[in-house]
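Read through the structure below, which is laid out as structure tokens, and then see the notes.
Note that this complex is displayed minus one protein chain, with the remaining chains in position.
Letters A and B mark the chains in the order given here, with residues in each chain numbered from 1 onward.
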Amino acid sequence: MNFDADVLVIGGGVTGCGILRDLALRGIRGILIDRGDLNSGASGGNHGLLHSGGRYASSDTETAAECRIEGEILKRTAPQAIDACGGLFVAVEGDDEGFIARFAARCAAAGIDCAPLAVDEVRRSEPAISERAIAAYAVPDATVDPFRLTIEQVADARRLADSLFLPHTEVTGFDIDGGRIRAARCRDTRSGEARIIRARQYVNAAGAWSMAVARLAGCDDVRVLWSKGTLVIANTRLTRRVVNRLRTPGDGDILVPGGTVSLLGTTSDTVADLDVIRPTPEEVDRNIEEGSVLIPALAHTRFIRAFAGVRPLLLPTGGDGDGRKASRGFTLFDHVAQGLGNFATIAGGKLTTFRLMAERTGDLVAARLGNREPCRTATEPLPALERSSWTEPGHSARTWFAAKNPADSILCECEMVPKSTVDAVLEMAPGAEPQMPLRAIGVRSRIGKGTCQGSFCAIRVTSHLYDRGTYGGREGLGLMRDFLAERYKGTRPVLWGPQMPQAELAETLHCGLLGLDLIDARGQDGEPR
Amino acid sequence: MSVSQASAVIDFKAVADRLLPAGSSYDSCLACGLCSSGCPASGLEGLDPRRFIRMAILGLDAELTSTPWIWTCTQCKRCAQVCPMNIDVSVLVGHARSMWPEEKKPAGIVRSCKAQMLSDSTSAMGVSPEDFVDIVAETAEELRHDDERFAKIEVPIDKQGAFFFVNQNSREPAAEPEEMRPLWKLLDYVGADWTYGSSGWAAENFCMFSGDDAAWKAMVEKRVDAVNALGCKVWINTECGHSFYTLWKGVERFGLKPNFDYASLVTYYAQWIREGKLPVNADWNTKGIKFTLQDPCQLVRKSIGDAAADDLRFVAKTLVGEENFVDMQPCRSANYCCGGGGGFLQAGMKELRHAYGKRKFDQIEATEATYVLTPCHNCHSQMEDLAHHYGGDYRVVHFWTLICLALGILGADERKYLGPDLQDVGLPQ
Partner (left out) sequence: MNPEPRRITTDVAIVGTGLAGFAAAVFCLDRGIAAVQLGHAGALTYTTGYFDLLGYDRGRSIDDPWRALADLGATWPGHPLARLPRSTIEQAFRRFAEAIGDLGIAYVPPGATNVRALLPTGLAKTTSSIPRTMAAGAAALAEKKRTVIVDFIGLVGFSAKEFVTNFAADWPGLSSAHIGFPDLDGGAEAYPEVMARALEVRATRERLAARIRAVVGDADCVGLPAVLGVHAPDRVHAAMEELVGVPIFEIPTMPPAVPGLRLRELLEQAMPARGLRLVSQHKATRVDLRPDRIDFGYRDNFGEVVIEARTAILATGRFLSGGLVAERSGLRETLIGLPVEQPAGRGDWHRDDCFDVRGHPINRSGVVVDDDFRPLDHDGVPVHPGLFAAGAILAGQDWVRQRCGAGLAIATAWRAVDGVARMSGR
């Protein structure tokens, strides 16, 4: 199947989705593609911290200020995706006194509200913080649900300009002629089919992969450093606010509450290969060892999952080495110097600053298309969709419980996601399609996100999908297997304590009862190895 | 029914962390659903034990704080029995009950508890010590008069230094005093050195069910004091399930100091049969009438465990004949609660109680037995009510009835719970 649009945006992360909506608000119809699904890159593997800027205040005033401004805009325009819980910077005995002493002034320089707090007062309101705390500041950090952000932006772009999102569509090359890209050659990564997408403008928002995508268009001016970060999810919300360690950024020094859980991270390691990004036990241990200095309960909390993402950090020409020291800023490449007039790459940046990145990109693309509409994302609220609150922990449960319809069976017991939610996702979520993979349903709901990490709900949802006729053959089993294998990637490094019996039960069920180890990824009887 | 907005929302996760042992915290829940599958309250009000835990973890505290489901969970602890992590939902339910504003709690339970607080009787049916003494005296007098074999029977009250202190469910003195007679007869038969107390004699304890810890404590304290004061060696709990649990659990929970042991009447039935003091057999059961047995969860699973179940079976089989005894399934420590416990019978939630009891009804029907034996008043009432509601044609009997029947000492007017088939069997000559 082939497609045409004004603009092709490559990369369904928060940046690509932001661009799609930015353009739609200017009346420009786009097609957004991702080789996986929405948020299959860094946007689905990050800390969910809407930075106040405090984190960068000490090293990069400009980025810090940018974070502050963008954070304020998002709190206004997309409050549904944000929990303005506030944040703390806390130092413990032994932390660098000089760093502590300079912190307030550095924040002030970036315009960040930063209030010193008495340590005992902080410990009273956040009892999880170590009694070895010696200094604390309050900053306006917040948390953000990146899934909700991307889903709602895609939905809004569809509403505004009939823009389209195509999952599992990977760009594999470009037809270039006369200084312009004429078509993007794509591949459906599920079926293997080829697709041609023609557009007038092409935007590369492929995050960590943007260098590779730029090269497909013959551009070698994009250089990003790959910095892998690993995070762990605790089964409990340990603090009300975000807690940052007040020191030069290091491993495991931020704890971000998210609904009913807490996210601890992150590590930062430069990697050379993007295709084997999985969290390791060693990284998890590093996070916990460092994290428990600040929050001692982390040493014995149940962790349900770990995950890793790759930060696309822009390398200044000639720079190398440490990911944490590389710039958190972003760059828009117009590729004119590379001889292309309708191609742009947006790279670097943060989740917090995605809107600004989208604005800059939108300005360039709109101008190139002769569209004079200004950017409106800084003021136009992102419509909140009831159906994207499915990604919010507890939302499904609350709605289901209030509805009192026992015939609407719960399919995911951990997160209490009922049949009706799954049906609604299948029918109307952005990127919904016939034979929707379990993984895609998981991205758009809380399926598989609870303590059992999909071990039971995968079975129940799959049966339901067969009953509905969504799956009609062995591929359904393949998709269940794929979903479970993906969940496993995240549970594997946290398998100790109560998570181990859970994993043992999962394996005995998935192999012993379902026989999933006897089939391959397409659901066919496996070739013995 | 719902909790008023003003009342505090419970942080269930925090409570769970405080009340449940580390290895059995909500954090170790696998979400496997064995508890829900095995819980008769599953599905009522949209809840079940797994969901209760999941909602606690998801922080749906407002919903859990106000759901009437906590009054349909009978706190029978079957969930913990089937759970590989030994997670006990009833503990949290008990806490939630305690947090409900008094005026919102099911009035029947609260009323029963209040009545218990009124006099030293600790009777939920408002029988005062004086009334109790009178009723017992009158009933004993009738018995001496009606049955010459028991012309000299003594029913001691407040007998200092008696070996056994026997408690008494209020239902008999209040509503069917003749039902006390079989018990007295058999105590007399074995020559037990026993007494009632005018204080603390009542068995039932609705204060535990209403979630009123202070009242529960007061209740148990009064009973412990009464037994201590009489210097009895053993407190025998009559055929009443929860009263046994509330006593030993109360003693443990509130750190009380009893100078006596506690035992269930069932244990002594078994012992007296083994010792030949109760020479019962099944010769009377010539028609091969089938009996099954309800293990009260308060007595078996929640208190003594399978040892009590063994005794119950030994007694039942001796009484009705091994071949006429059919166990209901599941049974013993795995038995389902009937749905009468936890104050459910008093809570005025009839439809829910019947729905809860459907499993019990199926269990009984599957045995195709004509009678259900049980040493628990709540079980008794609930199973009778289930028979009416679902159209079962079984009857529910106390052990004392059958024991006296087998001994040939059950009077004609002590057969209220027996069917026509047994009205004339083993009548005293």
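The working rule: contacts are C-beta pairs under 8 Å (C-beta built on N, C-alpha and C of every residue); 3 or more make two chains touch, one makes a residue touch a chain.
This is a predicted model, so every value here is computed, not measured.
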Selected residue (touches chain absent from view) among B:A41, B:I70 or B:C83: B:C83
Touch criterion as defined above, residue of B:P101, B:G161, B:P279 or B:G305 at the omitted chain: B:G305
Omitted-chain contact residue, chosen from A:T172, A:T280, A:N371 or A:T399: A:T280
In chain B, positions touching the absent partner: 32-34, 36-38, 42-43, 81-84, 86, 248, 251, 258, 261-262, 301-306, 310, 327, 329-334, 358-359, 362-363, 365-366, 368
Positions on chain A where the hidden chain makes contact: 278, 280-282, 285, 288, 406-407, 409-411, 456, 459-460, 462-464, 466-467, 469, 471-474, 476-477, 481, 484-485, 488-489, 492-493, 495-497, 500-501, 503-505, 507-519, 523, 526, 528-529
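Please note the rule applied: only the chains that are shown with their structure count from here on.
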Distance from chain B to chain A - Cα centre to Cα centre, in angstrom: 56
List of chain A residues in touch with chain B within their complex: 235-237, 259-260, 302, 393-394, 397-398, 400-401, 404, 406, 410, 413-416, 450-452, 456, 498, 501-502, 505
Chain A-facing residues of chain B, complex: 13, 27-33, 43, 46, 50-51, 54-55, 57-60, 63, 84-85
